[in-house]
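Everything below concerns the one structure shown next.
Only one protein chain is missing from this complex, and each of the others stays in its spot.
Going in written order, the chains are labelled A, B and C, and every chain counts its residues from 1.
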Amino acid sequence: MSNRFEWPVRVYYEDTDTAGVVYYANYLKFMERARTEWLRSLGFEQDELMQRYGIVFAVRRVALDYLAPARFNDALVVDCRVTRAGRASIEFEQAVRREGESGALVSGRVKLACIDMARLRPAPIPEPVQEVIQGVL
Amino acid sequence: MSNRFEWPVRVYYEDTDTAGVVYYANYLKFMERARTEWLRSLGFEQDELMQRYGIVFAVRRVALDYLAPARFNDALVVDCRVTRAGRASIEFEQAVRREGESGALVSGRVKLACIDMARLRPAPIPEPVQEVIQGVL
Amino acid sequence: MSNRFEWPVRVYYEDTDTAGVVYYANYLKFMERARTEWLRSLGFEQDELMQRYGIVFAVRRVALDYLAPARFNDALVVDCRVTRAGRASIEFEQAVRREGESGALVSGRVKLACIDMARLRPAPIPEPVQEVIQGVL
Partner (left out) sequence: MSNRFEWPVRVYYEDTDTAGVVYYANYLKFMERARTEWLRSLGFEQDELMQRYGIVFAVRRVALDYLAPARFNDALVVDCRVTRAGRASIEFEQAVRREGESGALVSGRVKLACIDMARLRPAPIPEPVQEVIQGVL
């Protein structure tokens, strides 16, 4: 287990737009797939966290630079690195690049807040999750 | 109130793909917007139906012909016509065409089933909805 | 190489809607991913077909039955089987089911047409593609 996580994403027609590139909102989908798989790699399934603890991780802030376009059929890699884990929030650095290349096409930061679904208010991250994340930081 | 309903849809970047046309799955979004607005035009808000009756309308069957492509920035019209209203289902004929043109770009049929959300089983359409729909058929 | 092809799809937040299930249009995305990967498994990349032959495969007809809902975090499998390959079109039977289960959640037929992008008209499927597809039928 490590603080760096990579997740492959293939670009399909659904992801592109008429300018011939990946539509800008869709990188947020790719980045969330990587965060979901990172959490799964640590042993946590979000549907179980929802049922057991009544919490979800909601995106609180996004800041992204779009540096170069990805295109149809590209094999991409999404990087995911935790930079800070608080009591009720987690911050990530994320980047999207082509497989086998090092330069980011899109890079930025994403902040998640842990939310109590019943009260719709910030809630502490469940302790088992906190412990595992602290262990990989 | 009538059995024919039209809803305008503008094509944005989000709707297109790298082939320069509207992505095929997105017509299903356009058609659902029209069905939602048709129901609203009859006086029914789906979030209220959900809260009051515990039901949602789920798509049970879709059959679509893609005849010609819509493109970025096109001003479209989505037609929506009920062809049959049963006790627990509604069937529609729907078409998407360019504003001011009569030929359909996409046309087909959609069947909705009324679903009891708690039991996840077919349920009768709430009576007030049935009455209004029968009135416009 | 075979006429039956399976492609795994994980359900992420992006795929679901407020009714707690996969949004009906998104199964069309899943099915296209499987068709793309099937073509890739036969040795054909669609961006290369576009560049070399000036053609794309456009969806001409879709007929789907929605039998049961997929949910957030489900591990799905998309089946893809060619039922007919003509000179300028290909027909598929496709189904989406949960990994390890046999019953389809969604099943149906999809017809693709080969399109000359410059003239926007039906075009013969490139011969190398026809040959390989005939070989697996």
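Going forward, contacts are C-beta pairs under 8 Å (C-beta built on N, C-alpha and C of every residue); 3 or more make two chains touch, one makes a residue touch a chain.
Please read these numbers as outputs of a predicted model, since none were measured by experiment.
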Touching residues on subunit A - with respect to the absent chain: 19, 21, 24-26, 28-29, 32, 56, 58-66, 69, 117, 120
Contact set of subunit B toward the excluded chain (per top definition): 10, 12-14, 29, 32-33, 36, 45-47, 71-73
Where the unshown chain meets subunit C, residue by residue: 13-14, 16-21, 23, 25, 71-72
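Everything that follows uses one rule, which is that only the chains that are shown with their structure count from here on.
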Residue-number overlap at the subunit A/subunit C interface, same or different (half cut): same
Distance between the centres, which are taken as Cα means, of subunit B and subunit A, whole angstrom: 33
Chain centre separation in whole Å, for subunit C relative to subunit A (CA means): 27
For subunit A, residues that touch 2 or more chains besides their own: 13-14, 71-72
